[in-house]
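Quick one: this structure, given as structure tokens, is what I'll be asking you about.
All protein chains of the complex are present and in place, except for one that has been dropped.
So, subunit A:
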């Protein structure tokens, strides 16, 4: 049995639970059949892959049994023996099993591990090849009397998953397919400091978004932490609503078929780069596309760039903060970020540049694109060398502590003066202690009332404007891009929004029981969500230093410290931006979620 990833089949269902696309891979399926026949016994034998109608009805059954498409995830009183939530593990919201009932034979056939990825209105199911004993093991686990949850027990889900790298591969396939069918298969954004001048061969080939304008990036969505599990699973509260949203695009099956035939013709993923594959499919090759004379062209660069040469870097910090303004709870501020790159360079050059801010005391993790080479050990400053692929790509991801104070701090108080009326006060200081010139593109704070409707509010901000939607009040502090220097920055330090009165009305769509509960408790835990975006120095301290020079053997020194080998003349543009991720000020008068911080 191969240790790599092989896919037996994949299915895409719409939000009416009908299969709208399916693909089975006979070569892989045959391997499964042979393996099953070797290990078959009274309880286990080979079953044909289900037809679309059988799969759809099994999926609908599971949805009914498990409460939603994803399922409960953990063992709840409704959990049924033999079902996924019986196993009592959140991963069963992503790696699911289906019981296929063969009508004529009256027997049930267990399909596992099915990778479930929900994208827009679609549920994507991918079935990787495993060994029969894996399936038998899972089957035992979901039928165990104690719902199999002792950590470190002899047969446990963790050990099983560790033995199945194909699950990871299948997820990558599912995610790529999700992006294709939704039409989101775009590259990471690289912001150019100068006005964009896209064109030439590259963009038409990669179908890329080009160098998108700064405003193209959507503002972070305001959401309270209790519901901030937006990235995936277990939504807090009993309402585990993960019903897919309605989509507007019909599924383009031809695009999908063509992708599959290139990316995984026999079910074994070979290359999942959608931009490359679609370029090859739509453009093909001409006799003018000659391979380089001295080197082999890598698989990830099927075309070579021709035109004006330049290279762009964007350092992008995202700040996550939980601010409490309480003595007993420390604030938590972390930064996750990435360096995006786009290298419009002819041939197959290597690029090297010095990256500062890698101090291990502050940087918690670093992950590089496969094209990069990084010295194994190094200090705060290291030379990164890479052979860039086509188009925009994320050169590295990092996680770091904030090297300066938080960009926005202050406190927020909300108390209810009557059942339907509240008084708010919040006081913020922006960019306190920041000296370097920076540009703030926008800055806003939002008071979300996810379960309530704001009827009216009253209050005068000392700067900016206040407005409300049905479920939130938003204070736009800075709406137009402002370049801020020392004095203007200081002026922002102590801005105060005076008492703001809001009247709240019951939201009719809530169920009675939940509403009663919320009246008692949840109203006190509301938080203030801050969103902002600024262009300026990174808060993580990550930078490509424009002044220093780095001695690199084998690399010719260019005017820029970014060096390209073989040496060519290319413009280098570097920009930095900081945006808010989950940036939340908790109501000091209410309840708030916390996490214990271990004493290092």
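Operating definition for what follows: a contact is a pair of C-beta atoms (placed from the backbone, for glycine too) under 8 Å apart; a residue touches a chain by one contact, two chains touch by 3 or more; residues count from 1.
Throughout what follows, contacts and distances are computed from a predicted model.
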Undepicted complex member, UniProt protein name, chosen from "GINS complex subunit 2", "Adaptor-related protein complex 5 beta subunit", "ER membrane protein complex subunit 10" or "Phosphatidylinositol-glycan biosynthesis class F protein isoform X4": "Adaptor-related protein complex 5 beta subunit"
Sole residue of A:40, A:159 or A:571 that reaches the chain not shown, by the stated touch rule: A:159
Contacting the left-out chain in the complete assembly, out of A:301, A:381 or A:427: A:301
Contact partner of the left-out chain, one of A:41, A:327 or A:376: A:376
Selected from A:62, A:94 or A:134 as touching the chain missing from the view: A:94
Sites on subunit A contacted by the missing partner chain, in the whole complex: 3-4, 19, 22-27, 29-30, 48-49, 51-53, 73-77, 88-91, 93-95, 145-147, 149-154, 156-165, 167-168, 171-172, 175, 225-226, 228-229, 231-238, 240, 254, 257-258, 261-262, 265-266, 270, 280-281, 284-293, 295-302, 320, 322, 332, 336, 338, 364-370, 372-374, 376, 394, 397, 399, 513-514, 517, 521-522, 525, 581-582, 591, 593-600
